[in-house]
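Read the structure below first, then the notes.
Removed from the display is one protein chain of the complex; every other protein chain stays in position.
For chain A:
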Amino acid sequence: MFKKALLAGVALSALATSAMAAGLSGDKVVVGVLTDLSSIYADVAGKGSIAAAEMAVADYGGKVLGKPIEILTADHQNKADIGANIAREWIDSKGADVLVDLVTSSVGLAVQGIGGEKGVVTINSGAATVRLSQKECTATSFHWMYDTYSLAHVTTPTVVAEGGDSWFILTADYAFGHSLEADASAVLKDLGAKLVGTVRHPFPSADLSSFLLQAQASGAKVVALANAGQDTINSVKQGSEFGIVAGGQKLVALLAFLSDIHSIGLELGQGLLVTEGFYWDLDEETRAFSKRFQEKFGKPPTMVQAGVYSSTLHYLKAVEAAGTDEGKVVAAKMKELPIKDPVLRNATIGANGRVLHDMYLFQVKTPAESTGEWDVYKPVKTVPGAQAFQDPKQSGCALAQ
């Protein structure tokens, strides 16, 4: 026992000394916000993510360890190669210490790989694929707000418990859709519910009515959407046009963001079940934060944008506590420190970099229930992180074994 404590003490003091010696590279901390500014996820992340990172830096006081914090921003256009090039350039020639947002699964995976190779912290709050915290995890990677596993595990059991025991899934035909379809199918199988059929539609697809008609003809009690953004918006609109909900089937969007619901409108969206990791109207603290964000940006934050705020703030705290911006040391410190901010509730970080926190199931309000432009959700239930997310030990990430 004594020997162990002594060893731990020596190790810790060694770490502390090396950290002190390291200080800050380039005499500043450089935060890179790599996001989609021009393509289909520009409203989910985009400029709002940049605003969120700026707000986190300002709230932290603009300085860490007495040195300035600089923000870099760029548009990866949803293309993995462009994202990877920007990440390399930022790390190699601009001294980026942390990359945040990273919306879009393909870009997220590519950038996370580079971060791992170069020992730079990458924090993904935008992309959904659960692979980020599975085999492809790195010592410096974090997955912040949500993933396909949590989307499938929060929504599906509730719908099944309410009697929705036969499903038809409409899947966007690319990595994210496949991953979400697989996760949801697994949950259905565990619960003994029936998967009547699936159809994979091209991504993106303006006209989804053919696929919706197939779902309608299947007679399944639940029509689930494993797509995102514009595809989800069009599915809901066209589903209503073809009388899917009016005909007695339940429409479930496995992934929808606040901005999507706003665009769909309550008239068509009412009753829809949505899983989110953040909503502006959860409690006093989220309301106060979102109000400040809205004053700066014009709209309340989506879950992704709130995640950029939360993760940037937590990163800065870890740099302060570690006394350095050396990637691996900061990453270890991030996993050690408690997450305390207006965005996340009951949050811890697994050894695989997965942030485990409360997830929420919401139902979209009716126009009569809504009191304002952004008042769109009523809470259905809160699922604790340990239930909503995959157990890090089961993730296949080498760091969590």
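For the reader, a short list of remarks on this structure follows.
We take it that a residue touches a chain if its C-beta (ideal position, glycine included) is under 8 Å from a C-beta of that chain, and two chains touch if they have at least 3 such contacts; residues count from 1.
By definition in this document, contacts and distances are computed from a predicted model.
According to its UniProt record, the chain left out of view corresponds to "Branched-chain amino acid ABC transporter permease" among "Branched-chain amino acid ABC transporter permease", "4Fe-4S ferredoxin", "Multisubunit sodium/proton antiporter MrpG subunit" or "Alpha-ketoacid dehydrogenase subunit beta".
Residue-wise, the contact with the chain that is not shown comes from A:241, picked out of A:27, A:162, A:241 or A:336.
The residue touching the chain not shown here, chosen from A:182, A:199 or A:399, is A:199. From the options A:264, A:303, A:334 or A:349, the residue with contact to the unseen chain in the full assembly is A:264.
Taking the complete complex into account, residues 38-43, 46, 173, 199-202, 204-207, 209-211, 213-214, 216-217, 229-230, 233-234, 237-238, 241-243, 247, 259-260, 262-265, 267-268 of chain A touch the chain not shown.
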